[in-house]
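The structure appears below as structure tokens.
Heads up, one of the protein chains got dropped from this complex, but the rest are sitting where they should.
Chain nomenclature is as follows: A and B, assigned in order of appearance, with residue numbering initiated at 1 for each chain independently.
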Amino acid sequence: MDYFEPKTITEALSVLAKYGEHANVIAGGTDVMVDMKYKEEPGCLVNIKKIPGLDTIQENGASLQIGPLVTIRDIETSRLVRERLPLLWESCHQFASLQIRNTATINGNIYRASPSGETLAPLLALEAKAKLAFRDGEKTEAFSSFFQGPGKTSLGSKGLLTEIEIPYPPKGSHGVYLKHAVRGAMDIAMVGVAVLITADAGNSSLQDVRIALGAVAPTPIRATKTEALLRGRSLTAALVKEAATLAASESSPITDQRSSAEYRGWIVEALTRRGLEQSWKAASGKEVV
Amino acid sequence: MAKVEHTVVGTSPARMGGVERVIGAGIYGIDLALKDELHGGILRSQYAHAKIMSIDTSEAKKVPGVHAVVTAADAPDVRYGRTYIDRYMLAKNKVRYMGDPVAAVAAESPALVKQALKKIKVVYEPLPVVLDPEETMKPEAPTLHEDMPLPKNLPADVKVKNVCSYTPVHAGDPDKAMAEADIVVDEVYETKMIHPQYLELRIAAARVEPDGRITVWANAQAPFSVRTDVARLLGIPLNKVRILSTELGGGFGGKASGITSGAAIEPICALLAVKAKRPVMIVLDKAEETISTTIRSGAKMYIKTGVKKDGTIVARTGKVIYDAGAYSGFGAMAGARCTNMLGGWYLMPNVHIDGYVVYTNKHVCGPVRGPGGPQAAFAVESHMDSIAAKLGMDPVEFRLKNTPKPGDKIVGVPKLRDVSLGETIRTAAEQIGWGKVKLEKNQGVGIATGSWIESAGPGGGAVVKVNEDGSVTVHIGKIDMGTAPGFGIPLIAAEELGIPVSDVTVVKVDTDASPWDAGTVGSRAMLVSGTATRLAAIDARNQLFKLAATQLEASPDDLEIKDKQIRVKGTPSKSVSLASVATAAHNVIGEVIGRGYFDNVAMVAEEKARGSSQPFTTHACIVEVSPDTGNVKILKYVAVHDIGFPIHLASVEGQIEGATAMSIGQALCEQVVFDNNGRTMNPSFVDYLMPTINMMPRIETTLVDGYPGSGPYGAKGAGEIACVPPMAAIANAIYNATGVRIRTLPLSPENVFRALREAGRRKSKHCEE
Partner (left out) sequence: MSLTINLTVNGNSQSATAEPSTSLLDFLRDTLNYKGTKLCCNTGECGACTIIYNGKPINSCVTLAADANGVEIVTIEGLADGDKLHPVQQAFIDTGAVQCGYCTPGYIISVKVLLDRTKEPTPEDIEEAVSGNICRCTGYTKIVDAIQLAADRMAGRS
């Protein structure tokens, strides 16, 4: 197995161009090393941790820029993230274990593009954007189109993620990220639901709503029909129930060793309902009736 | 139980070997490194059931750095097993589960081993796979073992196949009694396969010595069984094989190979060492463990009970279908225990239960912590609550009503000497706040009892050698995996010899030097090795007194040892140091060597005469169920036990807490999951979910006074019994919270949610259907 520790993005892109599908990018290593032990070693391992400037969190006007090499733990302990992007904070707080959070990077979670990747539904709900670098140039892409299938992203085999940009949600927004798992520690999400609502000035209806679902489709998805159903309306128990059912119908979960598709659908309902109720309570101080 | 004055037994000093463990000393099997060693690896079957048409190892042998490639053809045509001798160490002619070893390689590095294994060409002819023992029992099922007979005691009119053991539990006239019962409850319960998941990976290392003997290092619970198997399977004399035990990082019955016809990697490793002419070490990896090593079997249990209106149980009938897996392994013993225990440990005048242990194309049953017991208790104790519900009777009262008294018999135990069951029920009920505790919505309280017989088994010996400074070494045939040899055994030697615990060393097992023993299994460490150690220490003490008597001008009967001084009772000034007497032995008999043994035949006779005093337990818990996801959280958990006398208190509590946690895991999140081809789908900890600290309640242990057991100082075995009640306690609490009875494990969020949904859909009352 060949091994590189590129010192610049250009150098890294050059290696990736040469090796293509035979190269694995490694950041924290918590995913890649498990693969290496249980599958074949890749032809080439590209360790990007020596590239400077990719490990910072900084504010840029009304958005937060997170470098790909920022660890999940650093996101979790960032006051800015906790205050301004609680959805992302929550997903990092529930991520694996402390030991894993200390080395796993958000790059890895995104690169892996596992349907159940913990941070992915929040990134969609927050309408975050990815900055991608290729040999022939850079581009910025919304995460909503970045994920193309399990393990498949716009990066292909030759691109590098260089920045994650997350606009702060509109003032007065409230949201939650809810993860369903068996143990409450170290679990991979069986279902993840991120809900973000913006109440209108009078706290009577939903000016905007975003619902992102994780682990229940080939990629993380937005429940756009459910959002359309809710936008502009006042939340009632009946509407929340209807929205939850609709959200479940927008998902396409599979049956695997963790869970059946049917059960995942029921949990989408349950967590969408809870997410809307909790977000509404946080926004308006009122229960949904 | 009467309180006796002891010096050190009954306390909780630091465990022997505690310092090594907290500083990370390299004491475990996996830490071993032999000079000049090769790495070994095993090729396992890719089919759950197939004929082996051919194995071509020629390409693998050509890989530079590969020193040996072996298959069944390289070993004698000898099989092993506990009840049925049905298993080759490397599969011959057939493979019967994915995980069956087919070939093995010794090479210079793990990478080369991997390379060579890939180059071994095995041609299989797949056969139909059977995973459900109830299906495999049917006469039309595929045959898994062509040359294994049906059990001799199987009634002639029973038409089954693939059954390797049959246990009838028949007494009284259950048909008549059932017909006369006021209420009958008829249910089916099912548990699933779990893996013991000790943290330290299993290893074997083997070296052929210059004199031709083979030394095998093993992190095995039963070193002498390993010796037997290595000798038999390689076709070499027993005294040419020496097993050296390492420390174990957990075992739980899963590292008891030899006893179980389980993984048996030690003979494979020895064979590689012989062929390679160099030492070989095999280290399994976690996925390989989950896929191939011994497990706790799933069981399907039909249970029907008739009761009178006043709650008196009059009859029980039932059937146990116990999943042995691909080979008989420990299946017969575990299945028999499950079948007996399905009769419960309450008064049961009329009973007819048939237990069948059935081959399937899955992992092999091992003696995993309380084999057969937790499964039976899940059925029995859930069923007790179902009956109580139908009677409209309080579950605690219902159990107390049917609790036996001294002199009574229960299924499997002809006569009880003492019965602490009632005491444990009452104590647990009080501690959990039964009938009193204020429960919130979706919360419930549940109770479940249990019993366990220290497994009937062989005797065992101990030797205590007294060094010239008065310290001692204790030689027993049991290993320490966090169990008695590191905790209570040193206390016993210290107690009887009047020396500090730190002056006692319990020596690791060396089959050349240690007394033969069945190993650390069956909750017998204290009973067997504890008794033997006590008697050996007393024997040593008597010899010391005899040596000291002349010098002290006293009779040996008038002497005592205290604080390393041998002195005349009542005249402490007349004393001589223990060290000087031990040294003086050199000129007389060489050395004071005390010998003791546990006489199993005598104990069985005594139990027969006086009755059995076995451990009883009751557990109780409060749970909270989340109705929209099915998640179950345990809010409070109490474990009440009669352990007779706890020799090392913290160790006994630790065994209870650990065994409870293991069954909580089986209740809530553990299961080996298969696809239709028999492939394990969750081999690693990513998806084999072990209970984590956040989901475990504080396990509040209470030891009731209870009654003395057959162990030293009245101890009873403590290693397994706490595994018995938890699954039912939790299921009963879920029933109390939701009105829904769940009869299949695990009580995972999905299974609980489905059950709630099903019940809601059918809009049923709080009732067993």
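The rule we apply is simple: a residue touches a chain if its C-beta (ideal position, glycine included) is under 8 Å from a C-beta of that chain, and two chains touch if they have at least 3 such contacts.
None of the values given here were measured: they were computed from a predicted structure.
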(message) As a test of the contact rule: which chains in view would the missing one touch?
(response) A, B
(request) Check each of B:79, B:286 or B:546 against the chain that is not shown and name the one that touches it. (result) B:286
(request) Using the touch definition up top, pick the residue from B:101, B:249 or B:412 that touches the left-out chain. (result) B:249
(message) Of the residues A:57, A:96 or A:229, I need the one that contacts the missing chain.
(response) A:96
(request) In the full complex, which bits of chain B touch the chain not displayed? Write them out. (result) 12, 14-15, 17-26, 28, 30-31, 196-201, 247-252, 285-286, 481-483, 650-651, 653-654, 657-662, 664, 684-686, 690, 692-694, 696, 698-699, 701
(request) May I ask you to list the residues on chain A that touch the chain which is not drawn? (result) 1-3, 5, 26, 28-30, 33-34, 36-37, 41, 45, 47, 49, 73, 96-100, 102-103, 185-186
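Throughout what follows, only the chains that are shown with their structure count from here on.
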(message) From the mean C-alpha coordinate of chain A to that of chain B, what's the distance rounded to whole Å?
(response) 44
(message) List the residues on chain A that touch chain B in their complex, please.
(response) 34, 38, 180, 182-188, 256-260, 263, 266-267, 270, 273-274
(message) Under the stated contact criterion, what part of chain B meets chain A in this complex?
(response) 287, 628-629, 631, 668-669, 673, 681-682, 684, 686-687, 689, 691-695, 748-750, 753-754, 757
